[in-house]
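One protein chain omitted, others in place.
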Amino acid sequence: MSRRLSLTQAFVFLLRRDLLLALRNRAEYAMPLLFFVLVITLFPLALGALPELLARIAPGIIWVAALLAAMLSLDSIFRSDFDDGSLEQILLSAHPVAVLVLAKVSAHWLVTGLPLLLVAPLLAEMLGMPAAAQPTLLLTILIGTPILSLIGAIGVALTVGLRKGGIILSLLVLPLYVPVLIFAASATENAAMGFEVSAQIYMLLAFLFLSISLSPWATAAALRMSVS
Amino acid sequence: MFLWFHKLGSPPHFYRIAGKWIPWLSWIFLMLLLAGLYGGLIEAPPDYQQGESYRIIFVHVPAAWMSLFIYVVMAFCGAVIIVWRMKLAEVVLISSAPIGASFTFLALVTGSLWGKPMWGTYWVWDARLTSELILLFLYLGIIGLHNAIEDKRVASRAVAILALVGVVNIPIIHYSVEWWHSLHQGATVTKFDKPSIHWSMLIPLLLMALAFQVYYVLALFQKCRVELLQRERNSKWVEEL
Partner (left out) sequence: MSSSALLETRDLSCNRNDRLLFEHLDFGLEPGQMLVVEGPNGCGKTSLLRILTGLRLADGGEILWRGEPIDRLAGDYYEQVTYVGHHDGVKHELSCLENLRLARAMGMPSTAGLDDILEQVNLYAYGETEVGSLSAGQKRRLALARLLATDAMLWILDEPFTSLDKASMSMFASLFEKHLQRQGLIVMTSHHDISLPTLSVQHLQLGRQS
């Protein structure tokens, strides 16, 4: 009779531990959100506050900003665990590492991706996005940001052992974000014009399922590489 | 099976074989290149729509094919590295990256050179050019990551993972860019998409593709030999050379 925790229990345990850590490091996790808002504020300042123009480019701006904010937050998935040796302990766990990785990525999404959902309506309003597009915007954020965390986790796992991982991380991750950007922005734009958006949403969902099933394995392999 | 694989992949063995092949490959490449260029630039008739400027496809299209082909080779090496930890695959993967990046760059440059007479501008956000640009970033990511990690065996594992992740993503990126393009520029015709191609153009095109293929193997062999010597500089077989 094994006293080892079941896989689900281990998953939940690690998820809760990461959420607890995030709660104790609130300030650090607020930064990407702040950055998201800040980047969006820059666009009207650079392009002029023409309402038609802003409304037209709002989906694109919001999604580019979401990509950059996700990029900025990625490092926190594994950085502190790598520095203090907790990552070694996770890799030496009796549970499959890919599942533990998924727990960590889920926690990361809950504290960095989900908050974007809360501020996005506000920003959409400020940019004058048509009200009809806002539910679609939120839906794309809900489906799209977990993909960003999942793909980003591979990139961080590959670069967490490097002294100057930041620049190279963006080079690795941003090209892989292109499909999310295209489908999410195009869905929101179509919704603003009153068109059908289900095709894009299905593509995003397919992409989400693909990343959930593949990314944790790649991330686990990359972490093993990084600690050695 | 494994033993056979092992022998083929043994660095001294490969070093010798590659050295023997290089002169032959050089001649084959030169002949294919000359034949292809002659067929493409002199024999093939001018296009009835695009005049002489279409002739750049004899470089552009094979370069674009090679850029994808080499990435697939790298991903295959990545799988071999992860499963068998074969040293030669590591060397082939990382030696392929700059060659693939060069072909991608060549495809981009020739593509935009063609854009000038066709559209009056060097860059249009054409679906294939855009995909090609993103592919270039993927190549540069692999090269950058490999350079950033000091221990070369660790670096090889890192790029192996990255190449595999990339190869899963390339079709998705390609498809999404096509989608994006059709959405925003539905009216323009993709430029290299011709319904049919006359054999007088097809033959030089295939010759050029073959020439590029041989060039890849040639360049790969040379790079691999250098990389092998560097990595194995402390081993017995290198000292005996």
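Order of writing sets the labels: A and B. Residues in every chain begin at 1.
Going forward, a residue touches a chain if its C-beta (ideal position, glycine included) is under 8 Å from a C-beta of that chain, and two chains touch if they have at least 3 such contacts.
None of the values given here were measured: they were computed from a predicted structure.
Visitor: Could you tell me which displayed chains border the chain that was left out of the figure?
Guide: Among the chains that are shown, those touched by the missing chain are A, B.
Visitor: Return the single residue from A:9, A:41 or A:213 that touches the missing chain.
Guide: A:9
Visitor: Give me the chain B residues in contact with the hidden chain, please.
Guide: Considering the whole complex, chain B reaches the absent chain at 85, 150-151, 153, 231, 233-234.
Visitor: Can you name the residues of chain A that touch the chain not displayed here?
Guide: 2-5, 9-10, 13-14, 17, 20-21, 24-25, 80, 83-86, 88-96, 100, 224, 227-228
Everything below uses one rule, namely that only the chains that are shown with their structure count from here on.
Visitor: Taking the mean of the C-alpha atoms as each chain's centre, how many Å separate chain A from chain B?
Guide: The separation of the two C-alpha centroids amounts to 32 Å.
Visitor: Contact residues on chain A for chain B in the complex?
Guide: The touching residues are 154, 158-159, 161-162, 164-165, 168, 171-172, 174-176, 178-179, 182-183, 186, 203, 207, 210, 214, 218, 221-222, 225-226, 228.
Visitor: Name, in rising order, each residue of chain B that touches chain A in their complex.
Guide: Touch residues, chain B against chain A: 82, 134, 137-138, 140-141, 144-145, 148-149, 154, 157-158, 161-162, 164-166, 168-169, 172-173, 175-177, 179-180, 183.
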